[in-house]
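Only one protein chain is missing; all other protein chains are in place.
Here is chain A:
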Amino acid sequence: MAVAVAELGVGIGWRAEIDLTVERLPGVEFVEVIAENLRPDHLPESLRMLRGRGLPVIPHGVGLGVGGAHPPDPARLAHLAACAGALAAPLVSEHLAFVRAGGMEAGHLLPVPRTREALKVVADNVRRAQDALPVPLALENVAALFGWPDDELTDAEFLGELVERTGVLLLIDVANLYTNQVNLGLRAVAALDRLPLEHLAYVHVAGGHEHDGVWHDTHTAGVPDAVLDLLGELCARVRPPGVLLEWDDAYPSDRALAEELGRVRAIVDKSRTGVDGRK
């Protein structure tokens, strides 16, 4: 099935702490902003300026919990919709994760049990989210430190089923695929082979830290070569409409960020050139 996905290019996660840097970095073609930090009626000046230059700005939610047991909160969906409207965004992205249960907040993204029964619930949640949003929704694969004992499907199979049932777009985080490979022994390349990449909206790359044999996807370091290699593997299978660098804290110099974007762009450009040198 052919899917119309907006062309985005190479981008970086916009954060208030590095707003000036993002405005000035050469080669930034789109940005993503954490939707929960945004007030649609009072957009930061920096984002308005980027929109004025014509850069796509994608609201990226972290708190919807579409993998939760309850239907997604209408107020959170309304907020995402308002963000998309205020930014004239081509799409909204969220995570295949649960973030709360039994009145408790996890404060971060947790993996859902990948059972056929959970799939039914999550697909229903995704459909409800899609109905409430004025633009397409893309779902991101998350990094996990543990697996559920009753998992019946791989992450890629679960996402593939969701795409089939709902037509949801994919935001593939290759750093998260790498994290799951290190921590859970799930082969990242096998995931790329299985995912319906024709539904790809864009890609995340990020760095992290290894601690006692466990990879922590912290978004506070340069992108390791192993993650860039996975980006190359993805690009060998499909031309990604966009690739975005995530950096959340311990910000490096502007020059270092520009170099990171350059490394990402080099991988994307190399795969676009193709083996015979044609563009």
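As a working rule, a residue touches a chain if its C-beta (ideal position, glycine included) is under 8 Å from a C-beta of that chain, and two chains touch if they have at least 3 such contacts; residues count from 1.
Here is the rule we go by: contacts and distances are computed from a predicted model.
Chemist: Assign the chain not included in the display its UniProt protein name, restricting the answer to "SCO6045-like C-terminal domain-containing protein", "Branched-chain amino acid ABC transporter permease", "Tetratricopeptide repeat protein" or "RNA polymerase sigma factor SigM".
Modeler: Choosing among "SCO6045-like C-terminal domain-containing protein", "Branched-chain amino acid ABC transporter permease", "Tetratricopeptide repeat protein" or "RNA polymerase sigma factor SigM", the correct UniProt name is "SCO6045-like C-terminal domain-containing protein".
Chemist: From the listed residues A:165, A:216, A:237 or A:263, report the one that touches the chain absent from this view.
Modeler: Checking each option in A:165, A:216, A:237 or A:263, the one touching the absent chain turns out to be A:216.
Chemist: Hey, which of A:39, A:70, A:239 or A:270 is the one touching the hidden chain?
Modeler: A:70
Chemist: In the complete assembly, which of A:124, A:157, A:229 or A:254 touches the absent chain?
Modeler: Answer from the full complex: A:124 touches the omitted chain.
Chemist: Extract the touching residues of chain A with respect to the undisplayed chain.
Modeler: Chain A touches the chain not shown through residues 19-20, 23-24, 45-46, 49, 68-70, 98, 100-108, 110, 112-113, 117-118, 120-121, 124, 145-150, 183, 214, 216, 249.
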